[in-house]
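Please read through the structure below; I'll follow up with questions.
All protein chains but one are shown in place.
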Amino acid sequence: MNAFMVNGIERPLDLLNQSKGKEVIVYLKGDRQFVGTLLAFDMHINVALDNAKEMQNGEVKKNFGLTFLRGDTIIFISPASTSSGK
Amino acid sequence: MNAFMVNGIERPLDLLNQSKGKEVIVYLKGDRQFVGTLLAFDMHINVALDNAKEMQNGEVKKNFGLTFLRGDTIIFISPASTSSGK
Amino acid sequence: MNAFMVNGIERPLDLLNQSKGKEVIVYLKGDRQFVGTLLAFDMHINVALDNAKEMQNGEVKKNFGLTFLRGDTIIFISPASTSSGK
Amino acid sequence: MNAFMVNGIERPLDLLNQSKGKEVIVYLKGDRQFVGTLLAFDMHINVALDNAKEMQNGEVKKNFGLTFLRGDTIIFISPASTSSGK
Amino acid sequence: MNAFMVNGIERPLDLLNQSKGKEVIVYLKGDRQFVGTLLAFDMHINVALDNAKEMQNGEVKKNFGLTFLRGDTIIFISPASTSSGK
Amino acid sequence: MNAFMVNGIERPLDLLNQSKGKEVIVYLKGDRQFVGTLLAFDMHINVALDNAKEMQNGEVKKNFGLTFLRGDTIIFISPASTSSGK
Partner (left out) sequence: MNAFMVNGIERPLDLLNQSKGKEVIVYLKGDRQFVGTLLAFDMHINVALDNAKEMQNGEVKKNFGLTFLRGDTIIFISPASTSSGK
């Protein structure tokens, strides 16, 4: 039994599906970072976040509340709970 | 009952649909920001705004009135009412 | 009766359709601006303008007359009559 | 009878079609400009020019003769006869 | 019997398929590097990693745990075991 | 009888088709130039050259022999025989 069986992630979108309703970190092109609750995503990786906060240097730069992020500008998405800093 | 059920947002475009007729903030590539009333959007995230104002450093830079924004240049869209500044 | 009903704009392209035969402002990537009469557009947002003038700092830089603009380079389009400066 | 009826341009590509066999100015991304006789174009806005000259600051930089331009790099195309300088 | 028969790699995605459950190095545009266990990928080269670490100058910059990487931003992917430094 | 009838070029790809087996100049994004014999092209404007030489300031920088150029990076292609310098 290997790692990806343990995680139940057979396709990359499964990871996003498991992250629905949880806090995620989203990195955008141009060094923009958002933290928020993942409400929804689609196959273009368009994303809807609740309680979206734009972050800069680990600080909240601005609260946006509900936010629609275009998939085209997204570099990566990670559920915050699995991140452990350095 | 989890967060995205509360919001009625199952797909990212649902967020835009709920924002029709409301004031939204739109960030474009190249650090351009618009505020305006969301009239319409399509699956390419092309957007039509009314009373569109280009913003710079929190000030109105120019009033454009009706404005068509090409989806390709959009980074994110947020209904203004859910934004609470920092 | 809400704003987008008043305007008769249900899809973003409706805004462009209403602007046919009128003067529009077109912003392109790379800080280029055109003003001209909107003759035609297609679903790629390719645009044909008549009396097209390239603008720079509010001045006419060059008169191009009939001009075909590729949709891919367009950021936004606004009918000039709805713009009111700052 | 409005402007776009006069011109017979209902779709943006009609403008290019009318320009076949005529001298056109083509602006490319990265500030490249070509002048040449428009021989052909396709729906990707790929373009074939005859007597193509690369221009720089209003001077001929290089004569290329027959030239194939990829549509993806084109910003706008204007028939030279409708341009009147500033 | 030639090299690609030995490797059992007939299509590029076969290489990624063989790397599932193994540690891979992923280089992104904008000089970002990740190391992590490859859980899944799709035809857009979207990738799901476990134990994802962002690397900088050979050091761990940040632990992200589970991470979804958008294919569009990926330059190359290499199984770590086949890399031997310089 | 107009120019494009003389040339037998009705579609842009006809120009490339006529150039098969001839020396062509290929300009790529990022100011790269190649000269070589056009062996083949496809609808993505992917190109195969023989005796490909990368040029810089009119000098041969490197001989590559057979070379596959991805269409996405190509700006324009011109048969060398029709170019006459300035």
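Things to note:
Every chain is named by a letter (A, B, C, D, E and F) in the order it is written, and numbering of its residues begins at 1.
Just so it is clear, contacts are C-beta pairs under 8 Å (C-beta built on N, C-alpha and C of every residue); 3 or more make two chains touch, one makes a residue touch a chain.
This one's a predicted model, so the numbers in the text were calculated from it and none came from an experiment.
In the complete complex, the hidden chain is touched by one of F:9, F:47 or F:75, namely F:47. Counting the whole complex, the residues of chain F in touch with the unshown chain are 20-21, 28, 30, 32, 34, 37, 39-42, 46-48, 50, 52, 60-70, 72-73.
Contact residues of chain E toward the unshown chain are 2-4, 7, 9-16, 19, 25, 29, 45, 71-72, 74-79, 81-86.
One rule holds for everything that comes next: only the chains that are shown with their structure count from here on.
With each centre defined as the average position of its C-alpha atoms, the distance from chain E to chain F rounds to 35 Å.
Contact with two or more other chains is made by no residue of chain F.
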